[in-house]
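I am attaching a structure below and will ask some questions about it afterwards.
Heads up, one of the protein chains got dropped from this complex, but the rest are sitting where they should.
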Amino acid sequence: AKEKWTMTTTWPENLALIEIDRHWVELANKLVGDELEINFRAGGTLMPGTEVFDATETGSIEAAGDWPGYWAGRSSAFSPLATTTSLFNGVDYLNWIQQWGGFELYQEVYGKYNMVYLPYGITNNESGFMGRTPIKNLADLDGKRVRLSGRDQGRVLEELGGSQVTIAGGEIYQAIERGVIDAGEFSTPGVDYQAGFAEVAKYWATPGWHQSASVFGVMINKDAWDELSKETQEKLKIAADANLAWSLSWSERGSTDGAVKFEEAGVEISQFSDSDLARIQDITNEVIVRGACEDKMHAKVYHSMISYMENYANWRDISAPFNMSRTIDNLPSLAKIEKCL
Amino acid sequence: MNAIAKAIDTLNDVFGRIIAPLIAIITIIVLYDIALRFFIDRPSDWAFDITKMLFGAHFMLMAAYGLRHHVHVEVDVIKRLLSLRKQAILDVIGYLIFFTPFMWMLLSLGWSFFMRSFSRGETTYGMMSIPVYPVKGVIFIAAVLILLQGIAIFIRAVQQLREERT
Partner (left out) sequence: MNLSPEMLTLVMFAGLIVGLFMGHPLAFVLGGVAVIGALVGPGLNVMGTLINNIYGNAMDNYVLVAIPLFVLMARFLNDSGVTEKMFDAMRLLLANLRGGLALTVVIVSVLLAATTGIVGASIAVMGMIALVPMLKYGYNKELSAGVIMASGCLGILIPPSIMLILMASYSPVSVGALFAGALVPGLILGVMYALYVLIICYIKPAYGPKVPPEERAQTSTGELLIMLFKYVLPPMALILGVLGALFTGLATATEASAIGVFIAFLLFLIFGDRKLKTCYNTLIDASKTTTMVMLVLVGATAFTGVFSRGGGMSVISDLVLAMPGGTTGALILMLFLVFILGMFLDWTGIVLLSFPIMLPIVEAMEVDMLWFVVMVAVVLQTSFLTPPFGYALFYLKGVAPPGVEIVDLYKAVIPFVALIILACALLTIFLGW
């Protein structure tokens, strides 16, 4: 091969999410032929997962799979590129990325760090809260300690009367087991089951409103990208597009199998009521506007996302119940976000 | 030359004595966080990140002080059997071959690592935005202090060699 890339990811070998990266690498290596060979290494083997952004930016490695939310400390705009609290579902992300201008925004945000970004993975709704204390409605959540990541997520939780606990990833399992936290969230049911949560959790509260859908992708060092021919670049994009569709159904399959296993393990599942979810939506809408207005780029991304939601509603709502996304008209105020641009 | 070595010793002594108490502050912060969670069910928004940062800063900034006081692990099985002159030769070689490249790497890459964070005002992404670049900058500062102490050791080894000759 003409070019040899070293690629790693934020995910360690046995976190199921690494399959998304691996599937893309396989597709890409098959498609590109002789011009490029991607040597993929599991997360943690070359450097800790938290450092792959810096290593790709400097060109120490050519590419790395990621979840954009990990980089929100550099620019909060990375946060909505990764997930939303109670807004997008998986199909919304797919629509927005491919037809409503999302892809370009990824390039704009990552481009500031000398990187090209190919979104190549979407997972739909995360599990929700799991723990040893029953949390069946918002009243139960009051005064509870919940392991939850993200700033918007934490703010919504605080408004609901719970408090956000930060715990090292490796300590979540034991923190649930010993009751250091009342509940915690990690990922989708398939991933959570593999992390052993069914062994320690008794209760599981769905839906995972804190992370209604997630996007994964590959960061590519711009200099390495520019070394490729137009044709090879095109093939990597094709592989990414194919991977997007694959990942959606792959993760839904995994969530289904995971949910069945949690049920078989005797974990008691409860769902937040419609009125609880409506209240969460009201709070979320305020929190999103507040967060977006703290940073111009952040506001720009949300402006695009909410504009899509409003536009898509024209067709989505009249095609119900055969529509692909949630029919929702209670959105964060587009006008307020516009003022922050 | 000796005056330079002595000045470096003093600098690292003073600095180490200022940094050491951080270990107590780390303890207090962790206890404070546990207490908040236990008594009022409201853990602190900053304790986790600040604890981690102080920990990283503490042991890195103590490294030069540690070198000054010979606390870093070394295997002196063979070295102890040698004459002072030969020991000094080993020191000179060791500091040139291993120490220098490592410090060069820490200084040059540590600086750009810090600048990448500083120029973007990188923060933590929790309920509170805590700047991350100070602790990233610690690598560079620690490297400067360690390098200085290495120079002091190097000066003394060279002096040892000279004295033996005369």
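Which chain is which? They are A and B, in the order written, and residues in each are numbered from 1.
The rule we apply is simple: a residue touches a chain if its C-beta (ideal position, glycine included) is under 8 Å from a C-beta of that chain, and two chains touch if they have at least 3 such contacts.
For clarity, every value in this text was computed on a predicted model and none was experimentally measured.
Enquirer: Of the residues in subunit B, which ones touch the absent chain?
Expert: On the side of subunit B, residues 16-17, 19-24, 26-27, 30-31, 33-34, 38, 48, 51-52, 55-60, 62-63, 65-67, 69, 71-80, 87, 90-91, 93-95, 97-102, 104-106, 109-110, 113, 135-136, 138-139 touch the unshown chain.
Enquirer: In terms of residues, what is the contact footprint of the unshown chain on subunit A?
Expert: Touch with the absent chain occurs at residues 6, 12-15, 41-42, 44-51, 54-55, 58-61, 167-168, 170-171, 173-175, 178-180, 194-196, 199-200.
The criterion applied here is as follows: only the chains that are shown with their structure count from here on.
Enquirer: Tell me, which parts of subunit B touch subunit A in their complex?
Expert: Listed in rising order, the residues are 37, 41-43, 45, 48-49, 112-113, 116, 120, 122-127, 129, 132.
Enquirer: In the complex, go through subunit A and note every residue touching subunit B.
Expert: 54, 57-58, 72-76, 79, 143-145, 150-151, 154-155, 158, 163-167, 180
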